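First comes the structure, then the notes that go with it.
The complex appears here without one of its protein chains, the remainder shown in place.
Moving on, here comes subunit A:
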């Protein structure tokens, strides 16, 4: 049989594919081979996009972390097609979890493609007293095996040379046998997937999915267990610190205080230190005292100060002043702070444990613990989080998670500005604001669970070992993400500022603000300038929040405005993702629905506060409002408890 994959005359112009289970460090290898940076994280689902790069004359493709090649979920589908088109498969294996990882290895070998096995994280294996006989393993698999500690660069020098030695390994006998029964014109890798009953690949060849999955999987599992028994020796088995900590993280009694403590520490770092101290310096001093006056003077010399053009450049919504001040003075430090925190959570392996801890709560919302990942990612960037809802097990869960994300989760940029504004209002307002958002989140979840049709899936999540995040990786990752954010946001922000500037200069802003008076002034009780904030909010959520700073408001107005804009429609980028993922009809329904809910709740709070002030002048209206919210929530929870949804 002539197969291009078996030709081994020098490795040039080939497609090298990196494959491995989640969390084994594929991205570090990709980075090493191509010199490009990609996300390195300690939870499943970081690499969901296909990332390509070049290494000399060869193409290198990174794949999402998977436990096997098939069509069980979105990541597998992506990885499956990359693997099928690969020339050389570099299989990265976690040396500590050979029993699990070698299942994928053997499946890759069964495809018949040339494979190189890289045993990564050998340091952790040694620490845990695991001794692996690499020669025996290599002989049994029939492919070359090398050992590395990728994050420290150990063993990486042999990688390129070893890739040239990659070769087809020993196929399982039952696979070999069954493959012979399929038409000869189908490439071997696809034959394997047809035998294993993969519906997509079978359809491509006009065949019915094969029924041998259980037989092949069973044989493969037995063989892998034998492999491990023959090549791995464990010298000691000691309880390491991480086992105890892991237990604390998932048991509610210790896990909930630990989670609260973590969130508090994160708030101190981002909400207090970055949002107040750092931003106070960058925004007020650096931008307000030095940059803005300098730019205004400079532009004033070239363009007449009273002209419309000058207004557009450096006026109220000046393209130059507003864009630079908000982007660099306000957003950049905040976004960097949030990304730092997210990177720490990701790399430590804490996220899947939070998922386990909160599984019970999330099942009341029709989700399972896995939804913690999109929800937490949402605090970084809602757009990114909406894409990660694909990881969820069913259509129903994806729908619920999308709505909750779009409605109640503020992204890092927005949250940062909200934190700054709330810090100025004092703890009372902050507590009530938090209470409102949490109540909308819970009420939304409970109602959606009751009314969205379909079936939700149950939690099944791998708990990766807890690791101390590497500072270098954390810094690099958060810097890259923040940098990308600013470069992506800058033109949009400038465009938004330009639109607002034009609207203002032409008098249209005034007309829109007047037209919206019944909504903004009568119902929400805000100054009419708030309409500009909502228009900005459509472009990017945080711009809307940021522009609320540009006119004076009372404390109550600030809280109503913050609540409304938090719940208000997500930015253009996330709206696009919603349309893409959920289709036009559902997307529009979600978009309009959220806008109405935001205005309804914002107005309701304003009206309630007014009512309390006029009818019960003795009591604190804020306390009354908090009481009403808690009562409402208790009522909903009571109904949920008495009449559980399905």
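Everything below uses one rule, namely that contacts are C-beta pairs under 8 Å (C-beta built on N, C-alpha and C of every residue); 3 or more make two chains touch, one makes a residue touch a chain; residues count from 1.
Methods note: contacts and distances are computed from a predicted model.
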Omitted chain (choose from "Phosphate import ATP-binding protein PstB 3", "Fe2+ transport system protein FeoA", "Aspartyl/glutamyl-tRNA(Asn/Gln) amidotransferase subunit B" or "Energy-coupling factor transporter ATPase") - UniProt protein name: "Fe2+ transport system protein FeoA"
Residue of A:120, A:368 or A:473 touching the missing chain in the full complex: A:368
Identified contact with the non-displayed chain, of A:26, A:80 or A:97: A:97
Sole residue of A:251, A:289 or A:514 that reaches the chain not shown, by the stated touch rule: A:251
Contacting the left-out chain in the complete assembly, out of A:128, A:262, A:276 or A:510: A:128
Hidden partner chain, residues of subunit A it touches: 67-68, 70, 72, 96-97, 99-100, 103-104, 128, 213-214, 217-218, 221, 224-225, 228, 246-247, 250-252, 352, 355-357, 359-360, 363, 368-369, 458-463
